[in-house]
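Of the protein chains in this complex, one is absent; all others appear in place.
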Amino acid sequence: MAGISLDQARTIIRAALESGRGLNLKPLSVVVLDAGGHVQAFEREDGAAPGRFAIAHGKAYGAVMLGMAGTAQMARAESQSYFMAAVNGVYGGQVVPVPGGVLVRDSSGDVIGAVGVTGDTSDNDAAAAVTGTEAAGLHGEI
Amino acid sequence: MAGISLDQARTIIRAALESGRGLNLKPLSVVVLDAGGHVQAFEREDGAAPGRFAIAHGKAYGAVMLGMAGTAQMARAESQSYFMAAVNGVYGGQVVPVPGGVLVRDSSGDVIGAVGVTGDTSDNDAAAAVTGTEAAGLHGEI
Amino acid sequence: MAGISLDQARTIIRAALESGRGLNLKPLSVVVLDAGGHVQAFEREDGAAPGRFAIAHGKAYGAVMLGMAGTAQMARAESQSYFMAAVNGVYGGQVVPVPGGVLVRDSSGDVIGAVGVTGDTSDNDAAAAVTGTEAAGLHGEI
Partner (left out) sequence: MAGISLDQARTIIRAALESGRGLNLKPLSVVVLDAGGHVQAFEREDGAAPGRFAIAHGKAYGAVMLGMAGTAQMARAESQSYFMAAVNGVYGGQVVPVPGGVLVRDSSGDVIGAVGVTGDTSDNDAAAAVTGTEAAGLHGEI
């Protein structure tokens, strides 16, 4: 199984954080998960609230586990909140269904992991995640 | 580490409880958490219901972990109930997203903890928390 | 039901902390629970580790819920570790069965709550809890 290497994960995180600084976003936190939903790397900027790991993780975890990025999860939560509540039941409450959870695909279109960003608005979080993903030569689906 | 000392926490709690007595509020419970969301001090007035620790804690805990005070949490819960439900999933159900959870900042604006008050209306709880916070020379964000 | 008033809880906590300072113990954390095992008051001294609330609470909670002080719980854990493991199953993992969890009785011998102390050795913790309890005119069973 192809996957996200630690070098790629570092590139994703650094590029996402730099894009946040460039746009003067609030302090960001960025997690990279592998194709099995397991943590590969994470960084939380100085000044971010202490609980941001769990939010970043929850955005990325739902994306990998469902094969559905944050925007699609949010749409489902808006139309069928009981479905996303049930999803959280089976996944132990670990899913945060809003933009900022980005599915990462390789050149064949296979999902090889996910990126979760939190700290600013959900849309800005998602944009930073995509910037990071593309810096590593990968495709991010918001 | 800068933070809320035990002496400051005592001042916050006493002033909050005294303000409640002065306004003839229902019996209050007041918790002070540190910058990591850990309990520094707590008092529950005679006559308060037995479960009030968890409510006070939940108001303050969400404030610290998200870096977002109770009023902002309530607004998010009103507009995106599934988001705050998901937040509670990743934080183990420990967040009570209503006013009365007050972020405490030092003179530099850094979050150094939170105060949670419960027992009367949410707005009165929040006002008591701010009275306590200001008595300790700190800034409370409702 | 007679109980521990907030004034008594404050006396217990202050006397326990002062005894710790007098004996040059490590920073202590002290919780007072009511007869139903619910938190009445808590203080954590500056310099104590952040997780000390849960340990203090666990010592006192087991004492109230089982009607058995910390020393007796430890003896049971030494002789029948599976029993205390099972106790923690039914009480949600909230029991810490070592000295420092002190049952509080009124003049009739009725249990009206418990005190939990943590920070130094278990025996020193228990002694500080008894000093606090007696300062409030109550009887502490270690």
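Chains: A, B and C, in written order; residue numbering restarts at 1 for each.
Simple rule for what comes next: a residue touches a chain if its C-beta (ideal position, glycine included) is under 8 Å from a C-beta of that chain, and two chains touch if they have at least 3 such contacts.
Being a predicted model, the structure only gives us computed values, none of them experimental.
Undergrad: Please identify which residue in C:28, C:55 or C:138 touches the non-displayed chain.
TA: Residue touching the chain left out of view: C:55.
Undergrad: Where the complex has a chain not shown, which of C:6, C:69 or C:95 is the residue touching it?
TA: For the chain that is not drawn, the touching residue is C:95.
Undergrad: I need the residue numbers on chain B that touch the omitted chain, in ascending order.
TA: Per the touch rule, chain B residues meeting the hidden chain are 1-3, 34-38, 92, 110, 112.
Undergrad: Considering the whole complex rather than only what is displayed, give the residues of chain C touching the chain that is not shown.
TA: 48-51, 54-55, 57-58, 77-78, 81, 84-85, 88, 92-98
Undergrad: Take the complete complex as the reference. Which residues in chain A touch the chain that isn't displayed?
TA: Listed in rising order, the touching residues are 5-6, 9-10, 34, 36, 38-46, 50-51, 53.
We take it that only the chains that are shown with their structure count from here on.
Undergrad: By the document's touch definition, which label belongs to this structure's chain graph: line, ring, star, complete, or other?
TA: line
Undergrad: Over half of interface residue numbers shared between chain A and chain B means same, under half means different, so which is it?
TA: different
Undergrad: Compute the distance, rounded to whole Å, between the mean C-alpha positions of chain A and chain C.
TA: For chain A versus chain C, the centre distance works out to 43 Å.
Undergrad: If you average the Cα atoms of chain A and of chain B to get two centres, how far apart are those centres in Å?
TA: 30
Undergrad: Counting only residues that touch at least two other chains, what does the list for chain B look like?
TA: 36
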